[in-house]
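This is the structure I have questions about; it appears just below.
Only one protein chain is missing from this complex, and each of the others stays in its spot.
On to subunit A.
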Amino acid sequence: MLPIIFVLPLLQLVILSNAATFEVKNIKFAYIDNDKSPTSRALIEKFNASTYFDVLTDFPSEAIASSAMLKGEIDVVLEIPRHFERNLQKEKHGTLGVTINAIDGAAAGVENVYITQIIQSYNKNIRTALAQISDVQIQPINIETIPLFWYNETLNYKTFMVPGILVLLVTMITLFLSGMNIVREKEIGTLEQINVTPIKKSQFIIGKLFPFWVIGMGLLTVGLILARLIFNVPMVGSLALMYFYTSIYILVVLGIGLFISNFTDTQQQAMFIAWFFMVIFILMSGLFTPIESMPKWAQIITEFNPIKYYVEVMRMVMLKGSGFTDILPQLIKTSVYAIVMNGLAVWSYRKTT
């Protein structure tokens, strides 16, 4: 059992951190060039040069391009109208048609941004090329934004995802193990034997939960080592702070697991309830989707999501180097949560039925 507990989650860390990225790459790009001029070819060349786009083919007509998109062969179609070059030179104005497959709305948004960026930079070049000397005086001043990405300068998704997925591992394993454990004793009948002994409730519960606490901390350790070695995630903040916060956080999860255990009679029921909460906690943790973009009521619910705090703290400490006072709000909320959950769990655990 112990190898399973460690190997599978770590496998998950390696796979998920590499796979669960929001970077949109390898966009299947096609174009319809009705102009066939040097200007239009230069524009297509721009797309060809971009690492995000795989320039597929030139479609002779819009109908063929549409049917290719319907079959899922292409994601984006750029249509260059006839007389594109001429219009640009004469009227200083041109239009381009862009069709994006928006089944995945998020990806479509990202693709739109990439396309706009490429066309804008192309636009700038062409303006310089086409501008005549007499125009220089009336050329408007360009406002340019130069973004600086703090705490993750290269916008590396792994840096962002690894701390979050590490959180999932620690949470899932400790929740499932603790949720399953006392129910299992109920099922095989050992709990009945234990219940007629003078052992105290608190002794029994501590005895039951302490091993999982240790396993949780062990998982964190191995996960951090992997994050460092495989993903080279920066660890700006203090390791001691991470461990301190985790030690309290695991208590919350164990309390929830024990609580589930007390209200179920079979491992199947416990598994089901644990899954239910796990899925809600994960999806509403801000790990995959930002909490700020959730509806107001959902944001209120996330206040009760321990995973949310843990994800925040891990990212803050690991990537920003936040100190004790920075994570104090999360720490206090988690501590209160731990006390409440374990209090409920101990209270609801009965040696008699």
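Just so we're on the same page, contacts are C-beta pairs under 8 Å (C-beta built on N, C-alpha and C of every residue); 3 or more make two chains touch, one makes a residue touch a chain; residues count from 1.
Note that in this section contacts and distances are computed from a predicted model.
Student: The complex has one chain missing from view, so what does its UniProt entry call it, picking from "HEAT repeat domain-containing protein", "5'-nucleotidase, C-terminal domain", "L-arabinose transport system permease protein AraP" or "ABC transporter ATP-binding protein"?
Tutor: Checked against "HEAT repeat domain-containing protein", "5'-nucleotidase, C-terminal domain", "L-arabinose transport system permease protein AraP" or "ABC transporter ATP-binding protein": the hidden chain maps to "ABC transporter ATP-binding protein".
Student: Using the touch definition from the top, which of A:105, A:189 or A:295 touches the missing chain?
Tutor: A:189
Student: Just name the one of A:3, A:198 or A:290 that touches the chain not displayed here.
Tutor: A:198
Student: Even though one chain is hidden, which residues of subunit A still touch it in the full complex?
Tutor: Spelled out for subunit A, the touching residues are 188-199, 351-353.
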